[in-house]
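Every protein chain of the complex appears in place save one, which is left out.
Moving on, here comes chain A:
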Amino acid sequence: MISQLTGNERVLAALTFLILLCVGVAMAAAGRDDLIGTHGWIIAVSAIAGAVALLRAYDAPEPSATRLSEYYDDPSKVGIILTLIWGVIGMLVGVWVAALLAWPELTIDAAWASFGRLRPVHTSGVIFGFGGNALIATSFHVLQRTTRARLPDQFSPWFVLFGYNLFCVLAASGYLMGITQSKEYAEPEWYADIWLVVVWVVYFSIYIRTLLRRKEPHIYVANWYYMAFILVVALLHIINNLAVPISFGHAKSYSLFSGVQDAMTQWWYGHNAVAFFLTAGFLGMMYYYLPKRAGRPIYSYRTSIISFWGITFMYMWAGSHHLHYTALPHWVQSLGMAFSVVLLVPSWASAGNALLTLNGAWHKVRDDAVLRFMMLAAIFYGLATFEGSFMAIRAVNSLSHYTDWTIGHVHAGALGWVAMITYGSLYALTPWLWKRPALYSAKLVEWHFWLALSGTVVYVFAMWNSGVIQGLMWRTYNDSGTLSYSFVDSLVAMHPYYIARAFGGLLFLSGAVIALYNIVMTIRSPVAVASESASDIPLGLEPAAPIAQAGE
């Protein structure tokens, strides 16, 4: 890793670690009476660990100039491993907190172990740890292949990958200690948020610098989505997290917005974190890996254009459907509902485009579990977006809101769409990157596929049932015109579904463990006869005549 850096990049890395060390020590000193001090130490220790790694290889010979005639895939490789590890951690915590809801006495008498602190470890672990690393790893790969240009340098991809994971570690460890802003899916405090902005600016610079050096005249549709993901997440993150810290020695900050304005801002962020983190980014993944694996071009270029701009424009209006019947002014609720319903058009256009791309390759879907993962992801994407538009209708929302139905909906998207497209893409990508003829075991992929599918179905059906029952019990009146059920009655009715949900999650988690094992074994399997794919090199640098094949 270090030996791949040029001399100048090694100096840059040393400087980065020095700055990080100073920041960490300053935080530890200023916050010695506060939890921020612990995070200062985590930052300082990370910087020292990085510096030690750097120094050990500092005198290694500089990389040869021939590197420029190859793509730079090592950050993607490390990113894949991190994705799989975060996936197992995040889902494990998810299964555990699901069990706590069914059997609360399982919890141990320690603050860090209670449901309220573990739940954001689950949500951030899977969204940011698993999902974010998957997006970073695949975006670097897709970006280079679709532009036929190498990443601009060797330092910044590592900075983004490790910097981002430092953010994830600060987030998760903070929740356990009790550091949280309480903003859903934006819980980390002000200093972690600032750090993420720095990482994100570098991420964007990698993207734009590579695009500007591209050898393909057109920017491929996958990159539109990855760019929308990077840009809009930056916009959302910065505005939603505006806050005034108590002091530089305190982790705690107070949000700039309050009450109704804060509610709208939080759900503008929250819903578009779904749109641009969990949808746009993963659509980018789908638009590259699905056609590649199927060996078919994208069905419709024009549908891609319409769905991309439809999603980019309309999602940003939809957040207020999280606030139906609340103190948010009625006109904002109505706007949110209207756009949420129309949003079905570009969403189904994307899902349909993906499924129609498989025309002529359905026999591969039957035989290849990797491609089947991607197909199933597109189906779940269609189902979850239909359900989302449906739930955004005020009358439906009056029943579904505040209940487990919402949780079921989220997981139809998160398990069915995000995780399936991720595992499908990583299964496809791993043998390509490590130059292996195939995955270690196709049979284990089959096992994972069926575990993931059954886990998702059990989970979603359990939550549909519990959510609808809950919603109906809350609004049922008896003959004398009074409410029939106390709140506790509805809670008792949830118990069997909470057990079923934990079981569904356990099935999905087993699949995630199998995926980690299968990919690690693929990497460790003996290298096949090394044959650099003739087309898998940046354009304009290869010694032989240019190769006409586009895209890769």
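Note that a contact is a pair of C-beta atoms (placed from the backbone, for glycine too) under 8 Å apart; a residue touches a chain by one contact, two chains touch by 3 or more; residues count from 1.
What we mean here is this: contacts and distances are computed from a predicted model.
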UniProt protein name of the chain not shown, from "Phenylacetate-CoA oxygenase subunit PaaA", "Cytochrome c oxidase cbb3-type subunit 2", "Iminophenyl-pyruvate dimer synthase domain-containing protein" or "NADH-quinone oxidoreductase subunit M": "Cytochrome c oxidase cbb3-type subunit 2"
Selected from A:Lys183, A:His411, A:His448 or A:Arg501 as touching the chain missing from the view: A:Lys183
Omitted-chain contact residue, chosen from A:Thr6, A:Thr406 or A:Ser525: A:Thr406
Listed residues A:Val202, A:Met316 or A:Val396, member touching the removed chain: A:Met316
Of A:Gly79, A:Pro120 or A:Pro538, the residue in touch with the unshown chain: A:Pro120
Touch with the omitted chain, as defined above, among A:Thr6, A:Thr107 or A:Ser454: A:Thr107
Sites on chain A contacted by the missing partner chain, in the whole complex: 100-102, 104-105, 107, 109-111, 114-117, 119-120, 175, 178-184, 208, 211-212, 214, 217-219, 224, 227-228, 231-232, 235, 239, 243-247, 250, 252-266, 268, 272, 276, 302, 305, 309, 312-320, 322-329, 332, 335-336, 339, 398, 401-403, 406-407, 474-475, 477, 482-483, 487-488, 491-492, 498
